[in-house]
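Below you will find the structure I want to go over with you.
Every protein chain except one is present and positioned as in the full complex.
For chain A:
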Amino acid sequence: MGKQIVKLTVNGEEHELLAEPRELLIHVLREKLNITGPHVGCETSHCGACTVDMNGRSVKSCTVFAAQADGAEITTVEGLGTPDNLHVLQEMFKEHHGLQCGFCTPGMITRAHRLLQENPNPTEEEVRFGMAGNICRCTGYQNIVKSILAAAAELNAAREAAQ
């Protein structure tokens, strides 16, 4: 199968690589770019472990061909914060015990990050609905919802303070 050149900007860094037309974005990220935050839990778009942000939308990278992402701007959990300066969502997931085994966490946080831009002040219901594409087998979601609501509150407070 002929390979083609794919250009991606991932977490602010530009990459140019060769990929087979059938190669999935999740595999390019994980295997070729060593970005292993996004995980594979199903490969059928159900679990959300592979969620990344692509051109400002949450996508499940297990069902996007790398070729479809050509030219895209992609953010994964690795691009949200740094060890010395975690993203508020990362802080809040730690603070409110929003994770256990951690396998869903990168997808959860990446999705929540987009959700809070779509809806900066969500109700609990809206968080539950907005996160319904991401499955967690460990936490029962209660503390995930709590973490996201707490992050929304922090972000809003920071925004207000800045105004």
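Here is the rule we use: contacts are C-beta pairs under 8 Å (C-beta built on N, C-alpha and C of every residue); 3 or more make two chains touch, one makes a residue touch a chain; residues count from 1.
Methods note: contacts and distances are computed from a predicted model.
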Per UniProt, what's the omitted chain called: "Ferritin", "Cytochrome c oxidase subunit 1", "ChsH2 C-terminal OB-fold domain-containing protein" or "Aerobic carbon-monoxide dehydrogenase large subunit"?
"Aerobic carbon-monoxide dehydrogenase large subunit"
Which residue of A:L25, A:V77, A:L116 or A:A150 touches the chain not shown here
A:V77
Residues of chain A touching the missing chain are 20, 22-23, 27, 30-31, 34-44, 46-47, 49, 76-78, 81, 83, 86, 90, 93-95, 97, 99-106, 109, 124, 127-129, 131-145
